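The complex appears here without one of its protein chains, the remainder shown in place.
Each chain gets a letter, A and B, in the order it is written, and its residues are counted from 1.
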Amino acid sequence: MTVAKVPRETLANALGADGIAAELAARGHDVVRTGSLGLCWAEPLVEIDGIAYGPVQDIAHLDAARIGPTDEIPALSRQHRLVFDRCGRVDPFDYDPTPIRAHLQRQPADILAEIEASGLRGRGGAGFPAHIKWRTVHDTPSDRKYVVVNADEGDSGTFADRLIMEGDPFRLIEGVLIAGHAIGADTGVVYLRSEYPLAAEIFSEAIDTARGMGLLETFHIELFVGAGAYICGEETSLLESLEGKRGEIRAKPPVPAVAGLFGRPTLVHNVITLCAVPGILEHGGAAYAELGVGRSTGTMTFQLAGNVERGGLIELPFGVALRELIEDWGGGTRTGRDVGAVQVGGPLGAYLTGAQLDTPMTYEALAAIGAGVGHGGIVVFDDTIDLVRQAHYAFAFCAHESCGKCTPCRIGAVRGKETVEALIASERPEVELAIIADLCDVMEQASLCQMGGMTPIPVRSALGLPQGGD
Amino acid sequence: MRLADNDYGTPPSPAAKTVTLTVDGTVVTVPAGTSIMRAAMEAGIPVPKLCATDSLESFGSCRLCLVEVEGRRGLHASCTEPVAADMAVHTQSENIAKMRRGVMELYISDHPLDCLTCSANGDCELQDMAGAVGLREVRYAGGEDHLDAPADTSNPYFAFDPSKCIVCSRCVRACDEVQGTYALTIDGRGFDASVKTGADDFFSSECVSCGACVQACPTATLMEKSVIEHGVPDRVVKTTCAYCGVGCSFNAEIKGDQVVRMTPDKDGKANHGHSCVKGRFAWGYAQHRERVLDPMIRDRITDPWRKVSWDEAIAHAARRLRDIQTDHGKGSIGAITSSRCTNEEVWVIQKMVRTTFGNNNVDTCARVCHSPTGYGLKTTYGTSAGTQNFDSVDHADTIVVIGANPTEGHPVFASRMKRRLREDRPGRPPARLIVVDPRRIDLVRSPHVAADWHLPLQPGTNVPLMNAFAHVVVTEGLIDEEFAQERCDVESFRAWLEFAAADQNSPEAVAAVTGVPAEDIRAAAHAYAAAPNAAIYYGLGVTEHSQGSTMVMAMANLAMATGNIGRPGVGVNPLRGQNNVQGACDMGSFPHELPGYRMVTDDAVRATFEEAWGATIDAEPGFRIPNMLDAACAGRFKGIYIQGEDIAQSDPNTQHVEEALAAMECVIVQDLFLNETAKFAHVFFPGTSFLEKDGTFTNAERRINRVRPVMAPKTGMAEWETTQALTRALGYPMQYGSAREIMDEVASLTPTFTGVSFDLLDRVGSVQWPCNDAAPEGTPVMHREEFVRGKGLFVLTEYQPTEEKANRKFPLLLTTGRILTQYNVGAQTRRTDNVEWLDEDRLEIHPADAELRGVRTDDWVSVTSRMGEITLRADVTERVAPGVVYTTFHHPSTGTNVVTTNLSDWATNCPEYKVTAVEVRPANHRSPWQETFRSRNTEQIDLLPAG
Partner (left out) sequence: MDQAALAHEIAGRHLDRIGGPITALREVAAEFGYIERAHMEGVADAFNLTVAEVRGIVGFYSDLNTEPRGRTHIRICQAEACQSVGARELTAAAVARFGAGLGETAADGSVSLEAVYCLGLCTSGPAATVDDRIIVRATPEALAP
C-alpha cells in the first residue's frame, strides 16, 4: 500500500485537503495527516511515496500537479530547518518522547548555559536575548513560576506559530517543558489567538497525548484561547488577559520575568523561540550560534506573504537579503507587476522600497534602516500601492487595536488617522505633514508600549518622513 | 487655591534600604523602590502628572511625567520607573517639554474648552497641567470627540460628566484599590475607552458611594454636587467624622461659612484618605430644617413647648432637679452621656453628676453596645480597649470576624481589611478569613473576597463556639506554651487548659448547639492558631448577648493561649459602633468607675478626684441605664439629663423605656432634633452638630482625634457650656474657658492621658492612648512587653444558654444590625439623601421560612415577640439561615426595639439585642405600638412652637 501524506492545516483544509485525504483513503492509500511543509503556494500539497504534488485540486489530475520528490524540492532542500524539521513530514501524533525525556534529565544550570551559548533571541518581535529572561526567572525567588507561550501571532504576514502548532505541536510542548524545567516553573500556559481554531484543536489533542505519555506528571500545560485583541500579543497585555481581565498594558518595570502572571516570575516567549530550544539542546548552543550573522544567531522562520507568487514559510539562518527572499524564493509578485514596497515585521514594521530591499535580514541591519525583523513576516505589495493610504491604515489599525490606556496611543492614533485624511485633501500638505511628524515623535517617545510607540515606523516610512532617533 | 495638594504621585516605598540619586542636580535619598516621581517631589521638584496620585499604585497612562535618565536611552515615565543608586535624572529638557506639550495637545483636543464656567475651575489638575507644560495651541482640526457624552446625575451626592473625562482610570483604580468595591470599569478600548459602572447609571450600579472615585478624579468629571452648586471652597478645617467608631479624619472644605464638601484627610491615621458614604456625603443633617436651635421647656409632656432663653431653661432645669431630689432623695436623678459627644462633653457631665447630683448615676450608651468589651478585656488584659491600631490588619495572616459586619458598619476599616485579603505576592499570600456570623454578610462572599470559612452559628451560641476553638487548640497541640508561661497568669492558664480540654467543649459536642459542623470549627481553629499572626475583630454580635462579657473573655483567652497578642497583626479588636464609644467610657461616665476605669469604691481614687474637684464623691456606685429605667417605673427615679442619646428608640424593650420616661418628672434632652426620647421630655436643650463642636473623639483603636469647629454653635452654646451652666446653677463652680482646658484636666487626672493636649494633637495629628511619659506619642499596639494588668488572666468561660429561646409560639430568632447608608437610630442619616438607598427597615427571612408562612419579598409582615409586635416589609433572602430573621433599627416608626427583650449581659447589663425569639406572619395592619407611635408623633410635632 502506498503512503499518502496530506496536510491537516488551515490553509490546506480551506483548499480542500480533507476531501483529498478522504478520496485518497477511498482509493486505498494509507493516508497520513501531516502538518504543512510551509510551501503555501503549493497547497494542498500531497506527498505520495515521497513524491510531492501541489497544488492538488483534483486527484484525478494528480500528475499535472507533480512537483517531484519532496526531498529534492529546492524551495525546501535549500532551507535550514531546525524548528520546522519535522513539520509537514510526519504525523505529529506519531511522537517519540525519548529525546525530550533525555533533555529533561539535564541540569537546569546546564540548560541555561546552552541557551546562553546559543545566542537565541526572542522571535516574537523584540529580539531580546532569551537567556537573560531565563536566568532572571530562575533567580527570582517565588512560591511558583510560569512559562507563558505567546501564540497570539497577530501580525499580518505571519503564520509560523500557526503552522508549527498545527503541524508539530510537540515541538512546542518540548520547548515549554525544557524551559519550565530550567527555570523552575510548574505551569505552562499557551495564549493562542481565537482566529486559529484548528491550531487550538490540534494543540489540545497534543496536550492530552503528552499527558497520556506521562510527560505532564510534574508540569501542567494549559491552552488559553484569546478573544480578539491584537494588543494581547504584547506580553503584559497578554498576562492581564490570562488573569481574566481587560488586556490593558502594564507599565514595566517590573518585567514579567520578575513579576508576571499573578505577580509571579514568568518566562514569556513566542512560540518559535521556544520551538528553537529542543534543537539547541540537541545540536548544542555553540553550533546554533554559528548559524546567522553576528548577534543574529541561528535560523529565522521568514514568512513570505501578500502579493507574492510563491508565499510560504522559509527557515534560513539570519543574513539572507530581503530581495533574495522576495525574488528567488517568492518569485516576485503574484500580480506580475514590479514590487512597490515591502512591509517587514508586521503592522508596526517599516515599508521598505528600492535599495532598502537589499538589506540583509538581521536584527542589526534592519535596525540600521529604521526597520525590524519582528516576527519574520514579509508582506509584498506591487507598484500599485498607495503609501499614503498605508500610512492612514497604520494609524487606523493602531486606533482599532489600541488598548486605550495611554494617551499618546489612545488619542494620537485617531488624530493621526484624521490628519492623514486632511493631508490627502490638503492644499498645503506640509502643514499636515508637520503635525504628523510631531505626533509621530510624541507617540514614539511617550507611548506606554510599542503599539503606540512603533506605529510611527510604518507611518513615517510610508510618508517619507525621517525615522526617529532611537 | 488647590485644597488637596502636596501629592507625591506614588505611594511611599516600605523598603528600609535607601538609595541616593540626583534629580536636576539636587541630591536626594529615598527608600529603595521609590518612584523617580516621588523622589523628585521629595527633592522639591514637582513633575507634571495626571494619572498618578499617591493614594494609588502607579499606573503610567498619562505620559506627562516623562523624564530623562543619564546613560539610558529614551524617556521614562517617572511614576513607574523606580530610582536606582547614583541615577542622574533630568526632569526638564527641550525634548521633554515638546513631548509633554504634545501629549497635552492630544488631551485638550478631546476636552471641552469651558474652563471659566467649569465647576472645577481652579481645582482641576488638567487645567494646572496644561499651564505647567505651556500648551498654547491645539493644532488638530476637529475630529472625533466625547464632548456630547451625557452626564449621569443619578447619585444624590455627585455627578459624573464623561465629556470631561481624561480616562486616567484614577476613579476605577480608587474603587478597586482603595475601596475594594470594583464598581467601575473602563469599557471599550482605544479611543472608545470610557468609564462605566456595571449598570446604566451610578445609582443603580454596584457603587457604594464611598466617594473614593470623586476624591481621585483630577478633573470635573466626578464632582460633588455641592461644589457644582456652591463653587470651589476656599478654606479648610481638619476635623473628625461623627459617625462610626473608625473615626475618619476629614477636611471640611468651606466657602464663607458654607461647608461645601467633606474630603477624607490623607494624613488621617485611621482612614489614610478614605471615607464612606456617611462621613463623605451625609453631613447635610447639620443644616436640616428640623433642627431645633432654641432651648424649650414645658411642664407636662402633653403641653406645648415654650421657647425660652438659655438662662431660663437652665434655671428651670436646675430648679426641677433640685426639687426632685428634695422630694425623692439624692439618688432620684441621673444622667446619660452619649458616645456621639466629645470626650470633653462627656467629662463635664460625669463631673456634674458627681459634684452636684451627689451620686454616681451616670451611664453611657456604651452600656448598650460595648460594655462587655470593657469588662472582658479589663479582666483578662487590664485595659478596657482594643489591643491594636487599624493598620495592624496589614500584618495579619488569619483574620477572624465575629459578630461584626465591617463592610456595612465600619466600611473604611473593611476596605483596609479587604486589601489584606486580596494581597497576593510571593511570600505574602492573602490573609485567610474566618467569618463567624449567623448571616452571610458581604465578607462571606462578595467580589474579590471570599471567607475561607463561614461559621453560621445559631444566635446566642458564640461562647460554645469559642470554647470549641479553645478545645481544638488545646487538644491538638496548638498552644503557644512559651507565651502563656511567660506572659500569663500560670495558675489560671492551667485551669483554663483543663476547662478547654473537657469533652463538652469539643467541636463535636458543640456542633448541635451552634449548628456549625465540627470539621469546620476544627479547620478554622487550626487556621487561627497556626497562622504566624492571627487577629480577631468583633462587634456587637459578640457583646449584645446575655453572655457578652463571657464571649469577650473567651476570645481574649484564645488570643493569649496562641500568643496572638502584643505585636502588629494580632490582637483582640472591638469594632466600636459609634464615633466616641471608647472615649465616653474612658471619660468615666460609668456608675461604678471614675475616669480611666478606676472604681468609685476605691477610696484612694475618690480622694484624688475629691481633691482636684473640691467636692465629695459618693462611694456608692450609681445606677446603670436599665436600673434607672426600672427605678423610674417603680417611682424612685424621677429626673434625668440625656445628652445626644435616643433611648426611646435605641434601647431594648421600647415599651418599657417609654413607661419609664413617662413616669419621670423632669426629663432633660439635649439633641439636634426632637428625637423619640424628647417626646417625653420637659426640658429641651438644643445640641450642636460635629461641625460646631470643639473637642476630641476617641475611636475604636484608642485614637484621640481632634474635632474642630467649622462654624460657631448654631444654638449659641456648646454642650460643655450648657452642662457647665447647669452645674453652676446647681451650685458647683465649674470654670472652664474652653474645651482645651477640659482636656488639660482629663490629662491631669487620667494616667493613660497624661501626655494628651490639644497642642500635641495639633502637632502630631492624633495619638492612641496610653499617651504619657512612657509613650509620648501614644501606643499603637498594647501589651507588647507585658499586659497592662501584669500577667494575662485566663477566665473560665462556661456556656450558659440565654433564657430567650425559640419555641412553638416564637419559632424564629431575630437578630438586628445596621446597613451602610444608615447610622444607628438614623437621626442624622435619615435627614440626608442617604434615604434614597433605603428609607425603611426591612425584615430578612430565609426562603424556607418565608414559604412556610406565605411571605414574599415586599410583603408586609408582623414580627411578634414576648415583648411586643411590629410590622415591616420582608426581604426573602438566603443571607440569613433558616430559623433566623434579621432587621435594622434605623427608623423610629418601625420600632424594632419594641420586640427586643429585657435580658442582658450578666456582668454589664448590655442588652441582648441579638437574640429575640419571634414569630413572623403576613400582616395588613400596623402593630398597636406603631399606631400609638404615629399618633404620638403627630401630637408631639404639633406641640412644637411655630417656625
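Observations on the model:
The working rule: contacts are C-beta pairs under 8 Å (C-beta built on N, C-alpha and C of every residue); 3 or more make two chains touch, one makes a residue touch a chain.
The structure displayed is predicted, hence computed values, not measured ones.
The undisplayed chain touches these shown chains across the complete complex, A, B. The omitted chain makes contact with just one of the residues A:I202, A:I385, A:I435 or A:M451: A:I385.
Residue A:G244 is the one among A:P141, A:G212, A:G244 or A:G354 that touches the chain not shown.
The chain omitted from view is touched by exactly one of A:T158, A:T236 or A:T419, namely A:T158.
Touching the missing chain, out of B:R100, B:K164 or B:K196, is residue B:K196.
Within the set B:K330, B:R445 or B:R934, the residue that contacts the chain not displayed is B:R445.
Among B:D128, B:D145 or B:E206, the one in contact with the hidden chain is B:E206.
Counting the whole complex, the residues of chain A in touch with the unshown chain are 10-11, 13-15, 40-41, 43, 153-159, 162, 189, 194-197, 222, 224-230, 241-248, 261, 303-308, 311-312, 334-335, 343, 347, 377, 379-382, 385, 390, 393, 397, 400-401, 403.
Against the chain not displayed here, chain B makes contact via residues 181-189, 192, 196-199, 205-206, 445-450.
What we mean here is this: only the chains that are shown with their structure count from here on.
Only residues 58-63, 66, 73-75, 77, 79-82, 95, 98-99, 102-103, 106-107, 109-110, 139-144, 166-167, 169, 185-186, 188-193, 424-427, 429 of chain B touch chain A when the two sit together in their complex. Interface residues of chain A facing chain B in the complex, by the touch rule stated above, are 141-144, 229, 231, 246, 248, 251-253, 262-265, 399-415, 418-419, 422, 435, 438-439, 441-442, 445-448, 470.
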